[in-house]
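Here is the structure we will look at, set down as structure tokens.
Only one protein chain is missing; all other protein chains are in place.
Order of writing sets the labels: A, B and C. Residues in every chain begin at 1.
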Amino acid sequence: MAFEFSDEHEELRRTVRQFFENESDETKVRELMASERGFEDATWKQMAEELGLAGLIVPEIHGGADFGAVELAIVMEEMGRALLCAPYLSSAVLATSAILLAAEETAQKELLPRLASGDATATLAFAEKVSPWDLSAIAMAAEGDGASVTLSGEKTFVLDGTTADEIVVVARSNGNLTLFQVAGDAAGLTREALPPLDPTRKLAKLRFESTPAARISTGDAEPALRRALARTVTALASEQLGGSQRCLEMATDYAKTRLQFGRPIGSYQAIKHQCADMLVEVEFARSAAYSAAFALDEDDDGAEVAAAMAKSFCSEAYSHAAKRNLQIHGGMGFTWEHPAHLYLKRAKSSEMLFGSPISHRAKVAAAVGIGSA
Amino acid sequence: MAFEFSDEHEELRRTVRQFFENESDETKVRELMASERGFEDATWKQMAEELGLAGLIVPEIHGGADFGAVELAIVMEEMGRALLCAPYLSSAVLATSAILLAAEETAQKELLPRLASGDATATLAFAEKVSPWDLSAIAMAAEGDGASVTLSGEKTFVLDGTTADEIVVVARSNGNLTLFQVAGDAAGLTREALPPLDPTRKLAKLRFESTPAARISTGDAEPALRRALARTVTALASEQLGGSQRCLEMATDYAKTRLQFGRPIGSYQAIKHQCADMLVEVEFARSAAYSAAFALDEDDDGAEVAAAMAKSFCSEAYSHAAKRNLQIHGGMGFTWEHPAHLYLKRAKSSEMLFGSPISHRAKVAAAVGIGSA
Amino acid sequence: MKESELRERTRVLLDEVHPDDEGVSRVDFRSAQFDHGLALVHFPEGLGGFGLSPKLQAVVNEEIQSHAKTFYENLVVNPIGIGMGAPVVLTYGSEEQKRTLIKRIYTGEDIWCQMFSEPSAGSDVAGLSTRAVRDGDDWVLNGQKVWTTLAHVSKWGMLLARTNPDVPKHDGLSYFLLDMESPGVDVRPLYQITAEAEFNEVFLNDVRIPHEQMLGAEGQGWRVAITTLMNERSALGGGSSRKGGGPVSVLTRILAESGAQRSPAEQAILEDKATQLYIRAELLRLTTQRAKATQRSGNPGPEGSVGKLAQAEIYKDVWETCVAALGDDGLLYEPGYELRRPTGDFRGTGESSAEKHILQAKYQLLRSQANSIEGGTSEIMRNILGERVLGLPGEPRVDKEIAWKDVPRG
Partner (left out) sequence: MKESELRERTRVLLDEVHPDDEGVSRVDFRSAQFDHGLALVHFPEGLGGFGLSPKLQAVVNEEIQSHAKTFYENLVVNPIGIGMGAPVVLTYGSEEQKRTLIKRIYTGEDIWCQMFSEPSAGSDVAGLSTRAVRDGDDWVLNGQKVWTTLAHVSKWGMLLARTNPDVPKHDGLSYFLLDMESPGVDVRPLYQITAEAEFNEVFLNDVRIPHEQMLGAEGQGWRVAITTLMNERSALGGGSSRKGGGPVSVLTRILAESGAQRSPAEQAILEDKATQLYIRAELLRLTTQRAKATQRSGNPGPEGSVGKLAQAEIYKDVWETCVAALGDDGLLYEPGYELRRPTGDFRGTGESSAEKHILQAKYQLLRSQANSIEGGTSEIMRNILGERVLGLPGEPRVDKEIAWKDVPRG
């Protein structure tokens, strides 16, 4: 595996970091996380138009930048550092990947340009109450057979579900998993905000009561959706890496300047060695996230396993880094006014999103031949 | 739970510690662990006669001191500190408990006085190749129905199996677990020393070929044997505690005197905090071992659970303490001439003896209602 | 005095004033209890007690509890006042102060708080910066205190301030009783990561304290404070008092309820983890019990740090495992993040009823992060265990022998 970033990659990183430093500083994050909508339309539009981020992985013919998983990893890592509040994971990654990999061309033509331009956002509604992250457990079935159907039932843990302009719903049709497009303001659709552990990422429960929906995929979409989830999970792992790295930096910076008993707390091995252990985990997380991204772009057979590996490892690394950062900050880190908790909540929440580390490890185990199953 | 030791208990502790400091110093341990027999008859006799240790838990009517689990815990803790090489766990604890709890009175009368006086040693041969620590998995079946039978088959992981004068074999008779007495020099008995990870405790594989044996229990001995194992495991937990405590002391003493970069290594938090964590684990191990012993003497319903808890916790605490002790000693701790490895091998070996920490935790879980089972 | 006499006196008290009676307020009853010497039996006569062993207070409490439904727990009435304020006034206060302050502490009329911590002095409490400068009969204070529990409802604060910056840090501190209603005292809620404000920040701006309100001599503040801190630390840690109780019971319950949502393998892994925590929690309980037995035989000391350190780590792990066991439900946080004073009843560490335990687990996932910080960080606890229990040498110190003002700070 090449595993090296090009100068263009570094340039991309610099650009987005600069942008988020200006547009997603702590004040902005706090303002948006307390708001109902959770993001700023102007910034979103700017991200789409000036930086081409909304359509980062959308093919050129649909108005996107046609980049791959590696560029997405770079962008997500920077978003993770900045705790960006925006429907990026939901619209530009999850929904976009699902549409790209599983939807029919006409639907792609209709949807992707609008998403890439920032004119609309979308989300994927697939999780249900029972075994939410298991595609095969999806029970919602479309009523009707043709291009237009109605949907009834409930979807939960829908990312940015109250604000998305377009909702791509995964439901069964003749037993097959199928994608349906539902407008955010469709009749019979109730969108209820859920109280998130991580207030920087909004979640919703959607109730469908004979809601009109347009079929946008044919055949069994499950394999394609599994790949879309692997892409999403890989991107999320990079976001977790960015958050972990930021926690390490915050902790290290604080340890250099905070004095106790007449010397910097970072001169004490109790703190120094915690930072060293964080560093090892962050470097491992970096290897995990990057290698999963490179594997996707190289169409590596192991890409799904690499995604599971990255998700399980980066989740725990982020959680450890966030907790250690809080601990190293002492009482200060426990206050609302200090940003340590924002990272902790993002870490714990993203650890559970799309399934636990244990469940992702089970996928790795099965793939590499650990265990009887 | 009272949980306090009396002055008599403290006196007992002082006496045995003094004795082992004289009779089981490091030189002696190294000599005996390299010997085939693994213990010294004269010392064993002295332990039996002068200190009453061989018959510590044997009733007075059978020539013993009639003490309980608490006194046994004290003695085992001191033996663990001293890494005593002697068939104490096998003869004075395991075999004695089995005979006391499961054998008929005539057998008790015949066997216990000889064990208590130090004239003979015994061991319990119950483990077989498949699921060795699970009594219900015992497959060996006696041939014949009366008081005298013959045994054929194999027993393994028999503590001090090559030196025991009397072997108490657990085999099935009419499906029931039954105790049989076999002389160490019986016809058709082959005793093969196994190469132990812990050279201070000898193990053997015994092969029986139509070996004559005397039945010494009636009915189903399984419940009584389970209790005998709980007693043994509780005693072993105390031994592990004693070893852990000794590791903590060795590490702490070394950290006080070993200088690097001009100051004692114990002044560095990297070492100091490892010692502090060891201390916490050792104190927890102490609570575990003592409470299991007190529970046995109080006929507490929870005694078997307390035993499982103690075995699982003390096993891991000892293993951690032994490894940390080695690490704190640096290169020195990795040499054959330093005693750190003797404790490490005892720790790892006793961790596996009578079943893994996970398997003991499963017993705790079942008893306290964790889990569906 | 014999137990029987104490019981008799308690019954006399109850005949006179009964806490269950309508019209008998908490202040009424506790005031009478104090006057009967049954409030703090180890305090001197006239100050709520009879100079007895503190253990005997249990006899009085037992007697009250067996004859009345209403029992006022000191920990609820005025935890800091009764636990730390009354003893320090008794030891260092003037006769006048003992007479006027202690009873009102006991009745709960005057709530007390403790103001040692400062933003720049976390683990290094003695490095604090709040300055007290003598001006006639008063001291004038300027500085900031933090983590002040109950400051917003307190009448009195126990405060440590620097009266001499030119000597090593421990030698330049003095101990004051501050009337929290004094001009220049500004109490502000300090919001935590849970969005609740259990604590306060207290800003002191030219606050005047009469010299008589200094406890102990000038420059002896650290010695006075140490007693206070010892009482605090021994109150932390120790775990549940009941086998299988406390946080781990919440975990056991969540695990049982949530099992169906995951694979048998994942459940087995979580169950083993929960069993490890169950065992650790149980051993924490037993170790505390052993430590108390040792303490009774006259050997108190830094061993309490074992419990403090272990409890923080165990409880944090328990709550995190609870949320892991909740699975996707852990993505949600029902209390929300509106800034507020504590309200919910799910935040205790004891068992909770009905569905509260899920809310409790989520709240505690956040709240318990402070367990390894408050009342002494786990790092400091390990130093104490290493140095004071195991006797390992200290680190080279750069702040011991020099004037406080010359020690780098920040």
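Everything that follows uses one rule, which is that a contact is a pair of C-beta atoms (placed from the backbone, for glycine too) under 8 Å apart; a residue touches a chain by one contact, two chains touch by 3 or more.
Since we're looking at a predicted model, the values are computed, not measured.
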{"item": "Chains on display which the left-out chain touches in the complete complex", "value": "A, B, C"}
{"item": "Residue touching the undisplayed chain, where the options are B:61, B:139 or B:259", "value": "B:259"}
{"item": "Residue of B:112, B:182 or B:203 touching the missing chain in the full complex", "value": "B:203"}
{"item": "Selected from A:205, A:227 or A:286 as touching the chain missing from the view", "value": "A:286"}
{"item": "Candidate in contact with the missing chain, chosen from A:146, A:175 or A:369", "value": "A:369"}
{"item": "Option from A:108, A:121, A:181 or A:312 whose C-beta touches the chain left out", "value": "A:312"}
{"item": "Chain A residues touching the omitted chain (full complex)", "value": "1, 3-4, 248, 252, 255-256, 263-264, 266-269, 271-273, 275-277, 279-280, 283-284, 286-288, 290-291, 309, 312-313, 358, 361-362, 364-365, 368-372"}
{"item": "Chain B, residues in touch with the chain not shown (by the definition above)", "value": "34, 127, 130-133, 157, 194-199, 203, 257-263, 268, 270-271, 323, 326-327, 330-337, 340-341, 344-345, 348-349, 352-353, 356, 358-359, 362"}
{"item": "For chain C, the residues touching the chain missing from this view", "value": "264-266, 268-269, 271-272, 395-396, 398"}
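Please note the rule applied: only the chains that are shown with their structure count from here on.
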{"item": "Mean-CA-position distance for chain B and chain A (Å)", "value": "54"}
{"item": "Multi-partner residues of chain C (each touching 2 or more other chains)", "value": "379, 382-383, 395"}
{"item": "Numbers and ranges of chain B residues touching at least 2 other chains", "value": "268-269, 273"}
